[in-house]
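Quick one: structure below, then a few questions.
Omission of a single protein chain aside, the complex is shown with its protein chains in their original locations.
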Amino acid sequence: MISPGVRHVRPREYQEACALLHERQAAPIAGGTELYLRMKQGVATPRSLVDLTDLPGMRQIERLADGTLRLGAAVTISALERSPLVAEAAPVLAEAAQRVGAPQIRNMGSLGGNLCQETMCWWYNRTALWRQAKEPCYKAGGSLCHVVDQEAVCYAAYRSDLAPILMSLEAELIVQGRQGERRMGIDELYSGDAAFPFTLAAGELISAVLVRPLGEGDVAAFAKHAHRRSIDYPLVSLAVAARGWTNGAAGRLRIVLGAVSGMPIRVPEAEALLEAAGAGERSVAEAAALVAKHAKPVRNVSFGAPAYRRHIAKVLARRLLGDLLARRRASSG
Amino acid sequence: MRAYRVVGQRVARIDAREKVTGHALYADDVILPGMLYGKVIRSPHAHARIVHIDAGAALRRRGVKAVVTGRDFPDVKFGFTKPTQDRRALPIDKVRYIGEGVAAVAATDKDLAAEAADLVRIDYEELPAVFDPEEAMKPGAPRLHEHAENNVSAICRFNFGDIEEAFRVADHVREDSFSTQAIMHGYLEPFAIVARYEVVTDRATLWAAKQSPYIIYRNLARGLGMKPSQLRIIQPHVGGGFGGKHEPFDLDFSAVMLSKMTGKPVKITCDMEEVFLSAYRRHPMRIRLAVAARRDGTLLGYRCRLIADGGAYAGVGHMSIYLAGAFLSLPFKVPNLRYDADRVYTNKPFSGALRGHGIPQMRFAAESQLDALGRDLGLDPLDIRMRNRVRQGDKLANGFVVTSCGLTESLELAAEAVDWTHTHGTLRRRGAKVRGIGLGCGSLSSGSRMGGHDASTAVIRVHEDGKVHLLHGSPDVGQGSNTVLAQILAEELGLTMDDIQTTLQDSDFLIFDPGTYGSRVTFTTGAAVRTAAAEIRRQLFEAVSKEIECAPGDLICKEGRIVVRGNEDRGVSFLHGVRLCYYKETKPLMAHGSATPAEFTAHFGDPKQLTSGYGNLSGSYSFTTQGSEVEVDLETGEISVLHFASAHDCGYPINPTLVEGQLDGSVAGGLGQALFENLETVDGLLLTPNFTDYGLPTSMESPQRSEHFHIETDDQFGPYGAKESGEGTQISTLPSIVNAIYDATGIWFRHLPITPDKVVKALQETYGANYLDHPFFNDPAARRRSGGADGRGNGRSRREERA
Partner (left out) sequence: MTPAGDGIERAPEAPLTLRVNGEEHTLAVRGHDTLLTVIRERLLLTGTKAGCTNGDCGLCTVLVDGEAMYACLMFAARCGGRDITTIEGLARGAVLHPLQEAWIQAGATQCGICTPGMILTAKAFLERVPRPSEVQVREAISGTLCRCTGYMKIIEAILLAANSGAPQPAPAAASGH
């Protein structure tokens, strides 16, 4: 249950929004689908909700002068799915958007919210009644982990569907703060600590995501594996993007694993292996094995046995990377 | 071909317009002036003594009107049968599972009620708990109930024929172990009740999401220390039941008591998480099953040991384990049966009835074992089924009598639908995906004699304007029984659906009816409607015969008229006939009719009968064969159901569209249990307390193609020849899918659910790490030879460890 007295504010300017967010117990809201649930579960207890949707450019999808795709952070997931600009610049992003949650969730949820969703664990994202039955874990402010209690570390999983593909596309974020605007790589968003997964400071918010369009010779793909084909969060997801891949150049590859850790995981060893000229079937298998090695899932979600999720990481890698390599060969042959 | 005008037609549901416009009223939609909102406070402990409850702080909050605890109720326990009376309105001594209701508050709004619930202080003294049924049976295990030694809440001990002899003379014997998981019913409407107690009349009126109000309220009255006649039950629409809305729960007792304490109506609606934590679920069962067979596939006997995880209370669990054993044989004829079952208390929410009630678990085991038997003996699974199938007139070892049977035809139709002869056992692989087909059969009783009052009653009143009003006591929980009963009534009186009205149940206007369970409504209540309609006809014919000067026996109802048989120009309109009754005879035109389970059925409300198991359960049995085709992604382990063909003998489909709805729904439930759903519990704590973590299938998981075949066997006891159609097909779904996966992969899964992680693990263990290259998935001949990895070289006796 959500305690009464939550207030809603809807700033029109970034400075004002950041000031509001800097106050204690303030939380940003756009779609609210994920935040609402955390509030209902009692794991988030903001007193004021700062609505970001009226801020300038927040709901816009546009191509900047240099061709960069600029996605306002409050753009809904279904807008990404249906946008002709996205379809033109990075169709893989539309595909990934289509695999987010359920249709209704996509109509409500925002890009920024998807990126800033909290890490999840089946011992944590539960109502107060349920949590009374167990000692609080690290993420709930306690001093133990119900999954792996060997190190003082939280093992909750970051399960954004959009983060891996955006990371593989080397997207950048525009972050607004009280001191003004800054720009950072999406990989800099994550702290690596599942208990406090994001690096944004109090009073900061993401206003836009910038994506360099996929050009000629660029290839990208995304795969999501979940228990059901709709509604579910991923058990494992994998995104790959290769720039300058099929136009004869050396090519640059980004491989990013999702949902198996407190943040999306890049697999540089596998990238290097396949970037090398002459990489063949054997290297795909090796790269897939490296991807699986980087996946360190724990038993923290339904139907997500760790060995199985590692196996799936390997299968998805084999499929996506095999296809990628085939395309490079086809273009050079 | 029978010439019915309304019966047998695809008429629209009688409540369809209400439902598609949002006008249908469900329990949570009931709003009364001055109504308070209640909230149940639930136990965070799996097993604990309730030391003290302090409601002071909660009661001091403005707007909080009352707090109720177990001590506010009379000191009585209730239950299905005498030996299983183990529940109280709210517990007074201890809690037995996480989520058990302990107290409840009522306040002027929902938020206040929730806040107040947090302020009620309950001191517990934790007790050792036990979660595994086999652990619970061991000496020294924590005891849940004083009366139950070794925590056994109910047993069955069946012994029919000569089991020792059957196993001695058998050419082939195999023994396998199976387990099934706990699943939810999957109704999407959470528990809800509105109760209004009136002090001046000392009665309470209830609107609640229940599927068998009278059975429930008998227990409800007992727990409240009231007489059933002090409760008035007004039935709202119900958002799904599937066997899950039978028992009275903490919220029901609390709402009435809180209303009594405050003098105001009280509504309690559970959060779905509360439903997950506290509602009863399907019994998880561990089954060890030994089969004795002849070389030609003739089944000689079954020896079965079953342990059912009953959870914290008995509920109707004795019936559940009885049914699992009762359908050890049917739909096949097996002369020798030995069945030993124990239902065991554990510190979890209790187990109870769910579509198919105990039978799907057993038939999953027995029917998938038939396919393994086929591989052992080199026989086609279809042939084994054909060889052992029951036929009309058969009497089974446990006393079941088969009065009509379309099993043969259903086997033929389902097999043909999946192209069995050409497809089964062949290698069909594309890339990482491999396909397989499977068959499963099932049978279910059409209502039974459960103890207490078993009759259904229909009351028909004909308005002056010729509209006919039907009242009866078996709620329609979505299956469409009100439509079917209205069709029967329209047919009987020669009218159309537009002439019939029904009102949902109200206990002040009706005679006791056991309600909606065990696929009894069309069969039993349908018969009651026919009887009542015959009485209406008699009264009409008497009045009309005087008017047109003929014998009453010569009259018939036809197309809105009452006419002389063979001379149909002679007669009057139905409306004219009605007016003759009212105005000339000056008699109200109304009638009632009752129907009871067939005389030749045994009394299964008796615990002794449930334990020993002999007797005919029902007036007739439905039969089904389902053929399914699955596609397994060998790399990811994902299983898609491509095609489902249900060939179903429901005697006669009074409304084919509604019957198909039942078939599709049963398949959906079975598919969920086979592949997707699981209530995963660790130390009594449910880790999957919502539909997403639990995995209820979405439209993306339902079969890509669903096909229905209606087989008409015209049962002599069912109305218009109709039999059961609400649950039986969920029985065959599990084995059909399991057998299709067996065909596709050569792996026989004996532990549900068959989730992708288990599939991948089994593939690796069976065929090695490079299983995609294994001959089984590459060489059609190898497949024929091996008959599947799991079926290979089965010894005379084979035991397996539980996974």
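So that you can tell them apart, the chains are marked A and B in the order they are listed, and the count of residues begins at 1 in each.
Keep in mind that, in the parts below, a contact is a pair of C-beta atoms (placed from the backbone, for glycine too) under 8 Å apart; a residue touches a chain by one contact, two chains touch by 3 or more.
Bear in mind that the values here come from a model prediction, so they are computed numbers and not experimental data.
When the whole complex is considered, the residue among A:7, A:63, A:182 or A:329 that touches the unshown chain is A:7. Which of B:213, B:248 or B:661 touches the hidden chain is settled by the complete complex: it is B:661.
Within the entire complex, the positions of subunit A that touch the omitted partner chain are 2-12, 16-17, 19-20, 23, 29, 32-33, 36-37, 39-40, 48-49, 51, 54, 78, 101-105, 107-108, 229-231. Although one chain is not shown, part of subunit B still touches it, namely residues 10, 12-13, 15-26, 28-29, 31, 111, 185-190, 237-242, 269, 271-273, 413, 477-480, 656-658, 660-661, 664-665, 667-669, 671, 690-692, 696, 698-700, 702-703, 706-710.
The rule we apply is simple: only the chains that are shown with their structure count from here on.
Here subunit B touches subunit A in the complex through residues 42, 44-46, 98-99, 111, 114-115, 118, 271, 273-274, 277, 635-637, 676, 678, 680, 685-689, 692-695, 697-701, 755-757, 760-761, going by the rule given at the top. Of all residues in subunit A, only 1, 3-4, 102, 122-123, 126-130, 132-134, 225, 227-233, 301-303, 305, 307-308, 311-312, 315, 318-319 touch subunit B in the complex they form.
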